[in-house]
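As you look at this complex, bear in mind that one protein chain is not there, while each of the others sits in place.
What follows is chain A.
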Amino acid sequence: MNAAPLARRPLGCLKASLRQARQQRTTAAAPAAFLARQLSTVTPTVAGTGALPEHNFFRMIDKKTKKTRSAFAVYAQPPPVPATTAAQATLLPAPPPDPMPHLAAEQIKSMDPTGARTALFTKTRYAARVGDVLMVTHRRGGEPFAGVCLAIRRNGIDTSVLLRNHLSKVGVEMWYKVYNRNVAGIEIVKRRAKRARRAKLTYMRQPKHDMGSVADLVFAWKKTRKVIGSKPGAGKGAQSAKKRK
């Protein structure tokens, strides 16, 4: 036992120091035995013999006598399974504990190969945010729907946006699934001047905060994009910028 640290300490903690030193001596002298006592219920693994998989013994120890009351062979978890019967060499990896993100990534990859839709709604400075005026064009023609974005639900393949507009002075709200095939493209018509300090702008339904129709904003934006051009083919530049499926 090292006496030097003992001398530096007040006498009151002598007992604690002795206990500590005793503990250290025990663990230093026989670390293996110390560990073994901690994990006394499980024996070292026995390699698989013949047809049997590898196993170890789980001991049930009597609390009073500290003797092994009983012991059972506990076999190892099943080994990886061959991926295909043709190629026995390749083994299936252990499935992830949470498959949902993997599945979502797979789905998004197939529904949005260019990554444009994903980029539009991941949280970057270029992405669309609540408060922006967005316009959704449909795959099967029809009038595009524009409106102020009240909410964005980011949920993998189910990611969707809520747009609000006024059509013939009646408030209209539409949820759009971003990765749906029916959505041909989503464009930002006008960005909100200042970042919204709410995630959901439901207060914009109140008359006091309602933006009203965004038709004039869309018209102005189309003018700048030359969608409503004087000569045919003027809108081509705008078309190519669209996120197309």
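Going forward, contacts are C-beta pairs under 8 Å (C-beta built on N, C-alpha and C of every residue); 3 or more make two chains touch, one makes a residue touch a chain; residues count from 1.
The rule is simple: contacts and distances are computed from a predicted model.
Asker: Since a chain is absent, check the UniProt entry for it and pick the matching name: "V-type proton ATPase subunit F", "Proteasome subunit alpha type", "Large ribosomal subunit protein uL3m" or "GL17103".
Answerer: Per the UniProt record, the undisplayed chain of the complex is "Large ribosomal subunit protein uL3m".
Asker: With the missing chain put back, one of A:Y75, A:Y203 or A:F219 would touch it. Which one?
Answerer: A:Y75
Asker: So which of A:A16, A:L92, A:V172 or A:A199 would be touching the chain we can't see?
Answerer: In the full complex, the listed residue that touches the missing chain is A:L92.
Asker: Name every residue on chain A in touch with the hidden partner chain.
Answerer: Interface with the chain not displayed, on the chain A side: 41-43, 46, 49-53, 57-60, 67-68, 70-78, 81-83, 85, 92-93, 95-96, 98-100, 102-104, 107, 111, 139, 156-158, 177, 179-182.
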